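Note that one protein chain of the assembly has been removed; the remaining protein chains are unaltered in position.
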Amino acid sequence: MTSALAELTATASTPDGRAFATISERTHVRMSLEPGYYEWASVTDLERQLTRLARLLFVARMRAYYEARSRDFEQLFTREPAPTTPLDEAYVRARSEVVVEGEAVGGAVRISAVGMDSWAVHLDRDVQQRMDEATFCDAVSRAATQLVELQLAAVRALKRQVYAGQ
Amino acid sequence: MSTGHVLGVDLAELWDAGQNHLPIVAGEFTQAVNALPTSITGIMYRSGGVGAGDHSYGSAPAWGELAATLAGHLSTTADNLMDTGAALVHAANNYAGTDAEARAELERRKLEIGTVR
Partner (left out) sequence: MSFEELGFHAQEIYEMAVEKYLRDEHMIDERDGLYYAPTDPMSGQPMMTEEVLRKTVWDTEMKFNEIHSLFNDFLVLPDPGAFDGPIQSVTTCMDALCSKAFTDPIQGDPHPINVELKAMTVAGSTIDEWDGLAAKAFMNNFVIPFEGRTENQFTVASILMNALNANKELWKRARANIDDIAHKVKSALDHYDDCGKNEWEIGLSVVGAVVAIAAVPVTGGASAIALGAVASAVDVASTFAGQIEVPPKNDYSAESVEGVIAKAKQGIEDLKTEVARAEQKIVDAMTNSSGVVAGHATDFLAPRPTLAGAPGNPDVGQPDDD
């Protein structure tokens, strides 16, 4: 059974146009870089760009989510409402403390998230020597995809725990 | 008291009222009652008891009762008009008595007026 959200897609790019990402089929992330950038950027540059990109992709994803929600309920949703019940507050608090990490190539690429508003991308210092651009982008994509899957699973488990049948 | 020609004219008018005008009105009331449905149960059925009133037909019985009352009023009005008309026709035909002039005028006018239906 497919649901409307199964087809959810969103895209984002850094303001300077150096890095791009797409999320599709709810959890599948694909990342790419502006031609040439991988060769001359430093590892620190790459970490900063990718961290920024992660946040931007999340924002784009949530915008797409609220558009889908608005269509499905024929009602205007633009953002998450403030929690109104004790259960809502418990859930939002617990969600803000969820820590997940996606990784690839034995930890050479690691992406971590705390709650829904803080991301960090960590790259091994020698990553540009070990991987060509295509391999690198693929590794980042897999790590990001794993992160999203883990985050979704964590959120579901959290809802199940807090709301227990409500 | 009218006699002769004048009486004949009066009788002809009375005849016309009973033979034509009252039946025309009665006919309109008959058309009204013929157009009026007195039951809507056929279109009001619901399978799960949703709504109010009767479990299967909701407000249909209450509506039908009011409609039947109105239908009765309309058809009774039509009947009363037809019966009154017949009485006026009888009066017109029998009132002249021995006044031959009145009778002749009446018969002449009846032919002119004719019968609407």
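Here are a few things to note about the model shown:
Residue numbering begins at 1 within each chain, and the chains themselves are lettered A and B in the order written.
Assume contacts are C-beta pairs under 8 Å (C-beta built on N, C-alpha and C of every residue); 3 or more make two chains touch, one makes a residue touch a chain.
Please read these numbers as outputs of a predicted model, since none were measured by experiment.
Residues of chain B that touch the chain left out of view are 1-2, 6-7, 10, 13-14, 16-18, 20-22, 24-25, 27-29, 31-33, 35-37, 40, 43-53, 58-59, 62-63, 65-67, 69-70, 72-74, 76-77, 79-80, 83-84, 86-88, 90-91, 95. In the full complex, chain A contacts the hidden chain through residues 1, 3-5, 65, 69, 72-75, 80-81, 83, 88, 91, 95, 116, 151-152, 155-156, 159-160, 162-166.
Here is the rule we go by: only the chains that are shown with their structure count from here on.
Centre-to-centre, using mean CA coordinates, chain A is 84 Å away from chain B.
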